[in-house]
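Before anything else, here's the structure in question.
Only one protein chain is missing; all other protein chains are in place.
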Amino acid sequence: MIDNLPFLVVAITILLGLYTLLFRKDLIKMIMGISLIEAGVNLFLIALGYRWESIAPIFTGAPSLAMVMPTVQALTLTSIVIGVATLALLLSMVMIIYRHYHTTDVREVTKLQG
Amino acid sequence: MIEAFTLSTGFGSWNAVFWVISFAIALIIGWLIWSRGEKTYETSAEATASFLSGNAEPEKEAVHIRAGNLYWGYTDALSGYYRFIKPLHTGNLSDYFLAYLFVTALMLIVVVILK
Partner (left out) sequence: MDIILDNLPGLLIAIPLLGAFLTPLVSRAGDAARNIWVLLTVALTSLCGLLIASRVLETGTIVYTFGVQHLSEIIPPDSGGIPIRIIFTIDPLSAFMLIIASIVSFCIILYSLSSMEKLSGKDGFFTLLLLLIAGVYGMIATGDLFNFFVFLEISSLAGAALVAYRIDKGVAAEAGLKYAALSTLGGLLFLVAIGFLYVQYNSLNMAVIASRMNLTGLDIIAFVLFFTALAMKCGAVPMHFWTPDSYAMAPSAVTAFLVVSSQASLYALFRVCFTLYGGQINPLTVGWVMIILGVLSMFIGVTMAIPQKDVKRLMAYHAVSQTGYMLLGVGVGLAALSSTCMFNSVGMTALKGGLFHIMNHALYKGLLFLTAGVIMYRCGTRNLNQLGGLGHNMKWTMVFFMIGALAIAGIPPFNGFASKLLIYESTFLFNPLLAVIAMVVSILTLASFVKVFHSMFMGPKLPEYEDVKEAPAPMLIAMAILAILVILFGIFPQTVIDTLVAPAATALIDYHGYAAAVLGAQS
């Protein structure tokens, strides 16, 4: 049971992020929801690599050779960096939208419809 | 060599080169007929002006039919369908996400249940 605790937390985080994304009406809050989902996915990737009673995957002066999986840590680092770039782009677009539309309510930002 | 030009579906074939050649022959025949026409026709302004029962010809902008007025009959006939589907295309970003997650959920049900 306690093995699966990280995955339970991941599921809760992603669901909270999806809830924020779908049911909040402010663009900035929706982007916070995307950030929550990203955090959940990163935690999921790291938790996939964990092995009981293992140490960090560094060979120099290692006390024992049972190590956690290193590949997922590389995946997570890449994903964090992509997430930073994505959030920066999304937030700058919201800033431009605010400057021209004077609102960040997602129901008002609908000039492209039909 | 002809096979290189022929698209063969499993059920028939289509050769575009024959089509182009027959189209060209048709154009040549049309040109031959046209060149035997009356060569002394003068195209002065009076001869080619449009006749509108003596009324003045309206402005160029009023004559050109704009895009919103074309296919009026089609849009009117399918107005029920358009009344359903155009409001579905709101510009609302939340609706875009809802549609995506709805299709994901639907497909999960389809693939898991109808294995």
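In order of appearance the chains are A and B, and numbering begins at 1 in each one.
Everything below uses one rule, namely that contacts are C-beta pairs under 8 Å (C-beta built on N, C-alpha and C of every residue); 3 or more make two chains touch, one makes a residue touch a chain.
If you're wondering where the values come from, they're calculated on a predicted model, not measured in any experiment.
Among B:L32, B:A45 or B:V112, only B:V112 touches the chain left out of the display. Contact between subunit A and the unshown chain involves residues 14, 21, 27, 30-31, 34, 37-38, 41, 44-45, 48, 69-72, 75, 78-79, 82, 85-86, 89-90, 93-94, 96-97, 99-101, 109, 111-112, 114.
Counting the whole complex, the residues of subunit B in touch with the unshown chain are 3-12, 14, 16-17, 19-20, 60-61, 63-68, 70-71, 74-75, 78, 81-82, 85-86, 89, 91, 93, 95-97, 99-100, 102-104, 107-108, 110-112, 114-115.
In this text, only the chains that are shown with their structure count from here on.
On subunit A, the positions that touch subunit B within their shared complex are 18, 21-23, 25, 27, 30, 106-107, 109-114.
Within the complex formed with subunit A, the residues of subunit B that make contact are 86, 89-94, 97-98, 101.
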